Structure formats: structure tokens, C-alpha cells
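Got a structure for you, questions after.
The complex appears here minus one protein chain, its other protein chains still in place.
For chain A:
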Amino acid sequence: MANQFDAALGGSIQIPGHISTAVFAQARCQEIEALNNALEQAQKGGLIFQRLPKAMRRRVMSHHSKRMPRRLREAHTKQLEKNGVPPKTKCPSRKYRRRPQNLLLEYNRRQRNFIWLETHIWHAKRFHMTEKWGYKLARFPNAKTFRACYRASANHCLLQDISYYCCMEIKGPEIELIEGLKKHVSSAVGLTFGAQAFISGCKEGHTTFYYKDKFPFGAVGAVQFLWKAENGSSTEQRILWLWTHPSIYNEVKNCLIETFALGEEMLPEKLSEDVGSQFSMVEIKKLEAHCVLEAYPKYISSDNRICLILLKDKLNRFRLTGPLSHSILVDTLNVTSFAEKDKLFDIFETEDVEFLNSDSDFESPEDTIAQREDADVNDNKRISSDSEMWWKTYYRSNEVAQKAHFLQADFWRAIRGSYSASQFPPHQVVALTVLDPRYQLPSKRVKIVPDSKVPFQPERHTSLFKSISISPIWSSEVRMATCTSKLSQSEWEKHRAQKVLVPGISEGEINCAKTLNLEKSNGFEPSCIPILLVQRPGSQDSQQKRLGFSSGWDIIFPAGWAMPFWIALIFRGAKPGGLKEASMVQFETGSVTLTEPFAPDTAAGKTEAEANRREREQQHFRLPPNKRPNFIKFGIASPFSCCWDILLNDWCQNKHKDIDASFYVLREKVKLDALKCIINNSFKSGSNVNGGTRADQISHFSSLFSNMNHNCLIPVRIESVKRGCPADCALICIPSSDDILHSKENSAWEGPVEPIHNDNKSDQRKTLRNQHKKELRRLRKQRVLSNNKLKKQMDMLLEKGESISHLISLKKEKTPTKDFVDKHAEEMKLLWIPEPKTIKDSCSRTVVGFVCKGDFSFSEAHGVGLGYVPLPALVHLINTWTEKPLVLFRNPNSLQYYYAVLKIF
């Protein structure tokens, strides 16, 4: 009340009775303008996004413009585009993407660089996938089942898809083939291609492949081979299958081409149209993706006698490891379809009498099928439906094969009572022709155990008949027919839904003849697949490993059938494993020869070692400096790789002045056995071992090794005595006399400790880092300038409508200081881990070797390492040992030495 404004109300200000509109409006105008200005300027700063009150902002808005209020959306998108974020392209709907044809297109696009196995999609859902050797392979299961996989391989059944192993077929006169291949192998390493044991085709052979006449240098890697079993009559022309790891596939192929003087590759042709006509578009594309419909690439020698056919990806191979693998296979594979002689003829007589009469003079199964396919084109519909059933044609025309089949079927039924694959002859090949495994699928996943009711027939396991490995799988037409006659999964499901098939026939005695009739009445015929089973004996010496450990069967069957077999095996309790599990089984088996494809003297081994080194190094330098172990202080010269050349150089220096850079791994059996006798046996009490006293052994040993090139590595195995577990790249060292004394006196003594080395590079690193920082500060202006320039350039390009990806690549192009920074990083790396000059004397104990693969061994219950030691170092070790063959090992990230016993396998 006291302070009024207007004088009329008692205030101090006189208000005029009228105003001039022009003056008033003018004044207001200015005010409004000022307000407007203020408002607009407030909005112009920052992003559109920032205009929203905080409570309305969402994180997704940064990459999903539809989450912005509609009025701001347009401006927001523009702003995002300006900043170089690519605008969202519209993704086709899921329904569209999942159409079989489109899905297949997408799958084929995705396997352009790395080939998928047939079981890829099954694996990709459950496994960590990796790109290796041109394939996309399963690495380890997502369900963390590493230990379970070990237990499966030891006590149950571990299943692996090793279809990435590559097969090559060599055709030609037997003598010429053996003569040619002899140049690539040595009889000192093991049995060769011409060995009596393998020539009949009943066993699969293993050997190491070398470059032509280079033995003992120039190893390519381990190969497996199998001769085609002949139908009784001995023919000059033979076929050999050579299985290699994909990492050495090209090398082996080139070696063979050179040795047999084979000509240019003949490009595969697409298969004739009529085969495809029975299938839908999608099905054909699927088959094409698996290269099934293509003829095989061929190389033929100039005199047309020898032919190399590449069967890469044309055959599938599964590996079953563990005692239950036999029971699972017995349950999965049904040979019954046409096993009864009478039944087979019944079918023929009712259906094919005319045909049988018209083409009575067949010469070979291959011709038969070719003729039949010609006949298809003509007219006869009945025959064309029959041509799907390749086995009818094949077995009717080929009596030897038919007899063999009956014997094989009989054999397969007789061995149902066996308990493990290792009860069979080692490396035995068993050929079977089995029914589509989808017929007898358990309704849910079960565990198959050996049936103790079936009597065990020991005589079936020792003397096997000759025709056991005669198989139609060797004929390419049969393989093709097998593949094309396969019912697709959807068709299969349709038939099953119509109850054409009775699930669960597997229980009790299977009468497949009945099944056949059942299907025939519905116009539906079963497929039969020729397969080969290859036995792997596993451990055959109870001194080394439990008898039969890691034994099992390999199944080889034509392409296109992987999924039915895979599911059938999985549903019977086989545990799937990936590459990690495969290497675990090899490691547990403990044999170094098995780790070959990657022996250090092969190109494949070097590539693999280099890849591992790079990965470990990158991992190391990704850590902040205070989290990295300082390997200089640890006295580890090469923490990420095994520098064999430097180690060999150190050990061979005194003896050979002119050192050859190349080295090789000792694989000669006689020499390894001599070494084994000296190391494994001689330190036992009452050393009257193998060929007399220790002196005799040593003289035998020295006579064997006197003329040898010393640039060689001996595969060894170390087993930790007390604690400790060797890691990859661990050092194998000679214990000093004090160490041995300590270990004897004090049973709790774990091992010596390496004194911390002096890090003389620390100052250099410090100065280098300071210099670098200073230099970077000096170059700051350059960077800023170039950044601005780039920004302008990009804006211009944007206006021109350049694609975003191009802009991004422009942005990634090097900044002016990139070279400088990279160079500094390299220098710094060298100051952290200097180039090793010597390995032997790099720490307080003399280094004799490296561990290539080290881990805790579940089967041995202590740490085990597989590695190599140069020959001179081993000789030195043998001379120092008095009791046990004791060595020390030290992991790269530790100062602690542990004791281990050295063995040779």
C-alpha cells in the first residue's frame, strides 16, 4: 500500500493521459526483435539433439533418428549425415530374407572367401567359428565343455567333422605310381606307399611327405593314403587316395604334378542338365555350392597313363574318438537294406527283368551308370525313377561287389558285441553300403552303450576277409548318384508326416526288407550310401598311455550327406568338438608325430608359428606397460615363438663352421628307437636293457649318429615331476649339479629361481619416449592443419554426393605423423623385446629346447609339454645324466624353474 507507482494512486510517477502509437510500436518492435534474436541464437548452438530437454533424450537417438520427436527428425538426420554417419539403408524384411532362395544366395555370398563345411550352420549356432586354411571351421563349443570333451574322448565318444581334410585321387599303373611316390617318402620314416601291408587296400597308411628326393630335409607334412581294393582280379591300373591337411594340400599337389609330369589343369565342367531337372532351383544351387554337380578338376600326364583328380570337398570325413564310438556306429549304420540275397533279386526280378535282358553285357559299374543315364534321356520313366537307386544297377552288374557286400553286412552284424574300436586290426578299412541314417533316428537324444547281450566273437577281429574294403564309393558316378538321389530334408519331413516312415524302427531287430516294401508301396525309395570306416588304433602301448586311448573310427562318405549322418551320430550321444578339442586329443595322445602338419621344419608349421607369434605379440602390446611382463628382466629371449634356427646355431656352432640355415626334424624310426632306449630305459635299475649294457647302447647310438647332419631337432616330451605345468614356448634347460642335489635332499623343493636380469634398455626407452612426445608436440600444428584440410575436403565431397564409405576410407588415410608414430612403436617394441642373438645362454641355466605345446594333461594328471631339442643338445644332456633323465623347464612369464622328466615317444 505504501509504495504505489501511479501518481493518481499516491505514487511518484506521473503517467501521461495518452500515448503515441508510432513511437510505442517502434519501441516494442526493437524489443521483439531482440527477443527473437536471443531465442534463435540459443537454438543454433550445438546439435538438434541437444535442444531436447534432458529428460526426453535417449541414447538410441544417436543412431536411430525415429526416436527423435517428429518435428526435429528431419534436421537431426541432416546433421547426422553431415557428420559422416551413414544414413540407414532399409533392411529387407525377415520374411524376405528367410525365403530359401534368398537365404541360399546370402549363404553362398558369405562362403566366397572361406568355404563352409556341410555342417557349418549346425556348428555356427553352437560353436565359436574361425577362418583357417581356406575354411570356416568350428573352434570350440559355446557351452563350455572342454573337460566334458576330454571325458568324451577318453570314456565316451567325441565327434569331429574333419571334412576339411583334402583328398586327391591318383590313377595309374601300380608300378609307376609307387615308383613316383617313392621319391617323396623314405622307408626310414615308416611304411611307404608300396608296403605290403597297404597295397591290398585293407589298411590306411600314414607317412611323412617330402619334396622330391630331399629327405631328410624338405618335409611337407603328414599324409594318409589308401589304395583302392581290387575286385579279386589283379589289374595293372590302380587308384590311390591321398588325404592331406588343407595347409599342405597345395604343396603336395604341386609335388605330384611335377613328379608325374602332369599337364595343365582341365577345368571342371558343369554336369549335364538332365541330372538337375529332377530338382528345384534351390536344391540345385545347394548342390552347386558343395561343388557336387561339377566334374572334378583333373591333371593328366602327357602319355595319358597317370591322372590326378582333386576330390577336395567331394568327400566327407567324420572322426569319432573314444570307446563308445563303436557302439554308436553300430547303432547308426544299417547295412540291412538289401543284405538278404534273395530279397535283392526279388526286387530286381519284379522290376527290372526287361532291362536286365536288354543290357546283359556290362563291363564295369561306371559304364553301367553312364549308360543308364543315357537311357534316362530317351524316354522310359520307370527306368529313370530306378536310376536313382544306383545300388541296384551297381550290385546287379557286379557280382564280386555283391558278394563283398553280403560278407561286409554279415561282418557288421557279427561285431555288434565288440566293446571298442581298438579291438579291431589297426588302421583297418571296412567298406559298407548303408541305409539313409534318417530311417532309424532315435526320437530324442540318447546315449548308446555297448550291448552285453550280443556275444563277442573274437575270431571276427583277427582274421578279416580280403573283400572287406571293396566299395562302390571309389566310383565317381556312384558318388554323384548317391548325392543326387538324396531326399531333401523337407521332402523327408513330408514323408515322415504322412507316416510313410515309422520312427524308432531301430529298436529290436530291424527288418529292412519290410521297410523297403513299405516305401515302395508309397512310391518312395530309400537311398543307400557307400561309406568307408577307417579304424584308428589309439594307444597301443600300455607303458605310454592307457591301451586304446583315443582310438576310434573315421567315416568317409560322399558329399551331400554330412547332415543326416551328423544328426544321427549326435542323437546317439556323440559329443561334438571343434579344432581346440582336436588339438587337445592330439596333445593327450602325447605323440609328437601327430602334431605334424605343424612340425617346425615344414612350411605349414612355420606359417602357423608365425601367425601364433603375431597374435601373442599383439596381445602383449595391447596391455598397458605396467601390466606387461618385462621379458628382459625375466631373461626370456623369445617369449612368443620358438627360435629354432638361433637355438640350432648356438648348439651346432662348435662342430660345423659353415652353417646351413635349414634344419629338419628327426623322423627315422631306427634312430628314434635308439634314442628312446638310451633315454627311457637306461636309467632303470639293472640296466641290462635292449642290446646289452649301457656302454653297448652308447656305442650303438654313436655309430648311428656319427655321420648325421647335426642340424636336426629331436621331438621330445617333458612331464613335470612335482608342480608346474609347461606353457607354450617354455624353455627346456639343463639343471645344474646343485639343482639335482637340492631336489634329492629336499623333497619339498620345487625348483630354482632365475635371478632378475638387469634391464639395460630401460633408460633408452625413457629417452626415446620423451623424444617422441617432444616431437609429437612439435608436429601438432601439422596434424591440425591436415585435419582441417580433410574436413573441408569431406564437406565438399559430401555436397557432390560422394558415397559415405569412400569418405570414411578417406578419413582413415594416414595422418602426416602416422609413419612417425609407427616407426616409434617398432623401435619401442625392439627395446621391450630385443631381437634374440643367443638362446642357449640367455638365462642362468643352459637352454636346450622349447616346448611347442604345453598344458595340463588330464590323462596323466600333471603338466606335460611336447617340444623339440637339437641333437647336439640332447647328446650333451645324455652325457650329463646319471640317474633320471631330468630337465628343468621355465615358462615365459615366470622366473620359477620346475623339474621334469624328458621322454622320447
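The working rule: a contact is a pair of C-beta atoms (placed from the backbone, for glycine too) under 8 Å apart; a residue touches a chain by one contact, two chains touch by 3 or more; residues count from 1.
Basically, contacts and distances are computed from a predicted model.
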Checklist outcome for this item: Not-shown chain resolves in UniProt (candidates "NADH-ubiquinone oxidoreductase chain 4L", "Ribonuclease P protein subunit p20", "Large ribosomal subunit protein mL38" or "UBC-like protein") to "Ribonuclease P protein subunit p20"
Checklist outcome for this item: Cross-chain touch to the chain not pictured, restricted to A:Arg67, A:Arg151, A:Lys676 or A:His772, is A:Lys676
Checklist outcome for this item: Across A:Arg28, A:Lys494 or A:Arg546, the one contacting the chain not displayed is A:Arg546
Checklist outcome for this item: Across A:Phe217, A:Phe456, A:Phe621 or A:Trp832, the one contacting the chain not displayed is A:Phe456
Checklist entry - Quick one: which of A:Pro141, A:Gly172 or A:Gly194 touches the chain that's been left out? => result A:Gly194
Item to check | Where the unshown chain meets chain A, residue by residue | outcome: 187, 191-192, 194-197, 203, 418-420, 422-426, 449-450, 452, 456, 458, 461-463, 537, 540-544, 546-548, 551, 669-670, 673, 676-677, 681, 688-691, 905
